[in-house]
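Taking it in order: structure first as structure tokens, then the write-up.
Removed: one protein chain of the complex. Kept in place: all other protein chains.
Entry: chain A
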């Protein structure tokens, strides 16, 4: 059993990738294929479906916020509900950091979004869960620019 996050994706409904963080080795074409497949699988689902999809031999935990899908790919035996919380935690931090975040914020500041991800996740695991701590770090990093 490998309990690690395989990848984290943020995509919009049209299929444009706003963030792709990979914690496992994939070829470029594999990555592209995965992105397309995830998009296809996730956008056909609606409110009457669960937030979990079996995908190849993993599973995807996803949640839709406005026009964006936040997807985390984990092992089939992992705790779905905990990762749902993880996604929400991440989104709340983004919201706080960008002051009512919208998709354009993620587009124009894509490198900052990666910084947020790297503050909260590392090596395919959740690293820091305290929103206050993460925001403090992010502000410190910002001051160095």
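Heads up, the rule we're going with is that a residue touches a chain if its C-beta (ideal position, glycine included) is under 8 Å from a C-beta of that chain, and two chains touch if they have at least 3 such contacts; residues count from 1.
In the analysis below, contacts and distances are computed from a predicted model.
Visitor: Not counting the visible chains, the remaining one has a UniProt entry; which protein name from "Aldehyde dehydrogenase", "Defective in cullin neddylation protein", "CBPA6 Carboxypeptidase" or "AP-1 complex subunit gamma" does it give?
Guide: Options "Aldehyde dehydrogenase", "Defective in cullin neddylation protein", "CBPA6 Carboxypeptidase" or "AP-1 complex subunit gamma" considered; the missing chain's recorded name is "AP-1 complex subunit gamma".
Visitor: Tell me, which residues in chain A touch the chain that this view leaves out?
Guide: 1-4, 16-18, 20-21, 23, 25, 32, 48-52, 54, 79-82, 84-86, 89, 107-108, 110-111, 114-115, 118, 122-130, 132-133, 137, 140-141, 144-145
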